[in-house]
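Worksheet for the structure shown next.
Partial complex: the chains shown occupy the same locations as in the complete assembly.
We call the chains A and B, going by the order they appear; numbering starts again at 1 in every chain.
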Amino acid sequence: MSDLENFREQTRAWLEANAPRSLFGQAGSELEGTWGGRKATYADPDAKVWLDRAAARGFTAPTWPKEYGGGGLSGAEAKILAGLLRELKLPPPLIGFGLTMIGPTLLRFGNEEQKKLHLPRICRGEIRWCQGYSEPGAGSDLASLQTKAVRDGDHFIVNGTKVWTSYADQADWIFALVRTNPAAKKQEGITFLLIDMDTPGVSVSPILLISGKSPFCETHFQDVRVPVANVIHQIDAGWTVAKALLGHERTMIADAFGAAGPRPDKKGGRSYLAELAATKLGERAGRIADPVFRDEVAAFEMESRAFAYTVQRTKDAARAGHQPGSESSMFKVYGTELNQRRYELIVRLLGPDALGWEGPGFEDDDLESTREWLRSRGNTIEGGTSEIQLNILAKHVLGLPA
Amino acid sequence: MQLVLTEDQELIAATARDFVSTNSPVARFRALRDAGDPLGYSPKLLREMAELGWLGIAFDEKEGGAGLGLAELILIVEALGRRLAPEPIVGALAMGGFALAEGGSAAQRAAWLPGILAGEKVVALAHQEPGARYDLFSIETRAEAKGAGHSLSGRKSQVLDAVGADALIVPARTAGAAGDRDGITLFLVDARAPGVTIERQIRVDHRNAALVRLDGVACDAASVVGGMGEGGALLEREIDRATVVLAAEMLGGMSEVFDLTLSYLKTREQFGVPIGSFQALQHRAANVYMEIELARSSVMAAARALDAGEGDGAKLVSLAKARCSDAYVLAANEAVQIYGGVGMTDEYDVGFYMKRARAAELTFGDAAFHRQRWATLAGY
């Protein structure tokens, strides 16, 4: 038996012995995963058991070094672990921006003290993180941010406002970009700073969207004292850190739309849209009664399928060793616009039934579709607008001149 | 047909714009929404509009109106649409009021029109039934003969301006089956009559709309509006007129949200320049501009054709509604995209226009519906 096969057998045995019985088969269900943090509550106590046992084994961050609380696994071993979790339909023991965003950033840019301090607390789910990048005045032009951090001995005094800080109301720490040198060129006066949200002067207010409640918040800093030791990389060199993290974030978002955009038709059954159209518009001889909407449904389904094959083609090529290029911009712009078209089509299919907000006389599914339509309008803005993606495609993929 | 405003019409339009700017900023609509106001509009402002002569502008002089037409009313409604004023113009004045003026008996007109024109009374037209989509004749509400009158039972959905209304005009079936144009009769029903239940529905646009239940509502012979069994044709004409009024409101909304977008393009800076200097956005803005220009021409043409009783009227109503539906949704979508993240927040007004664009699009038939109607009317 090879080492990897050994690893698989041992891990399977460990999972079967240690993961709570109630969680087997639960992946992908309502339980979206455990975010951890100081404010965490566990509706299902087994979720906490699972987190603690997995963390102790290093399985919350399988590939991170053991000294920082990770599992120290090789890529191949981590793949086996992921495969086993899928196979047993076990939810991940821990999710969140600590694992996906600030953790990898610390591993690359943090100093030894920072790694020793923060990484184990992430692995154990003790601290929940959020991201503080965008500002009211800085959208696509992120580097124009204005939140100021003024040196005062061993501390910075931070003043300003961050927007679109997802789940900031539930987070314990925030990693933020702040301006430490207003005189420098705009990218060169920015510092990447870790801030404990319990520090006096930090406050959070939720953002209400046109679609209703959202995980987004505004996070305000008023004379917040942050130790200089919390700077990642170097003072005024935060843009380097931010760019690395931003690239990573955009790939994640693009992948999400690449994966989520088109759904395969049910085996032998109709797609969701086709079934919806048949229900709302009626059928004639097995066809959607309104041929014009039928045509629109087919057009949408076909483009979704072609898009799904394009995503697959990139993945197949990556597996075959071809380095992916800036295609992620294509997935972002096309995937998000497909999703918008999908919801625009759905509300037109629903007709007057799409006009409910709350109250009597509306179906829950229809109410949800309406909010998702409104929410989908943000897809082409968040994570890099379509316009920015098209600029990237034009310049970096097509080589058009600036 | 002259597609230019007369001096009188220019004056009406300017007065309306000024009044609405002063008395009905979008903040007023927002406050009504935030307060969960059950009516969703201001009865006081409605009366002020009446005092300005707005409500009667398209009614005959013999009814106390100004004897003008849709060509004038749309100027006022456009101004209201610019600031999302939620007063009951489309659902009550243009649906209930016009139906009474055209189909009502002398007694009905005398009893109701003065109050409607004074902004004191509200009569809604409760035509839409659940699942009927845009088919005016898909009516299952039944009026069964009972003594000298009828007993009404059925269910109406998303009835515009029905909350707080004094009376409802209810199309019901006295013969035929759902889908038939014939056999529909319109009844004028007191909103407080036994068996009538009016329940507020919160729609995406937060305007006044209701679920109406009719359980054996007794109607005497005098409550019939128009001829027995002939309500289908009347209903079609009234919805056509109301559609032009709605299209004018949409024209106002799209014009305003486009103006907001232009301002933002000129003032919002990114990368050290106003975002309106980016050519891709310039071309898209020019595209929205052209679509709004076409929508405006269509609305003007439809109003004039209905005023003149021209044979092409129904086609032009469909033209106006189709163009306004597409243009308003486009203008609102582009506004949110160009505003970026803040456009997605409830705090900014552009989202209201996006919601209103959709609600208006899906009322009285969307663009696809009206393209089919145009083709049928054009003989292909």
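Convention: a contact is a pair of C-beta atoms (placed from the backbone, for glycine too) under 8 Å apart; a residue touches a chain by one contact, two chains touch by 3 or more.
As the structure is a prediction and not an experimental result, all values here were calculated from the model.
Undergrad: Hey, what stoichiometry does the whole file give for these chains?
TA: A x2, B x2
Here, only the chains that are shown with their structure count from here on.
Undergrad: How far is the middle of chain A from the middle of chain B, if each middle is the mean of its Cα atoms, in Å?
TA: Taking the mean C-alpha position of each chain, the two centres sit 42 Å apart.
Undergrad: Write out the stretch or stretches of chain A touching chain B in their complex.
TA: Per the touch definition, chain A meets chain B at residues 134, 136, 139-141, 144, 163-164, 207-211, 280-281, 292-293, 344, 347-348, 350-352, 354-362, 370, 373-374, 377-378, 380-382, 385-387, 390.
Undergrad: Note which residues of chain B are touching chain A in the complex, please.
TA: Interface residues on the chain B side: 128, 130, 133-134, 157-158, 199-206, 211, 269-271, 278, 280-281, 329, 333, 336-337, 340-347, 351, 354-355, 358-359, 361-363, 366, 368, 371-372.
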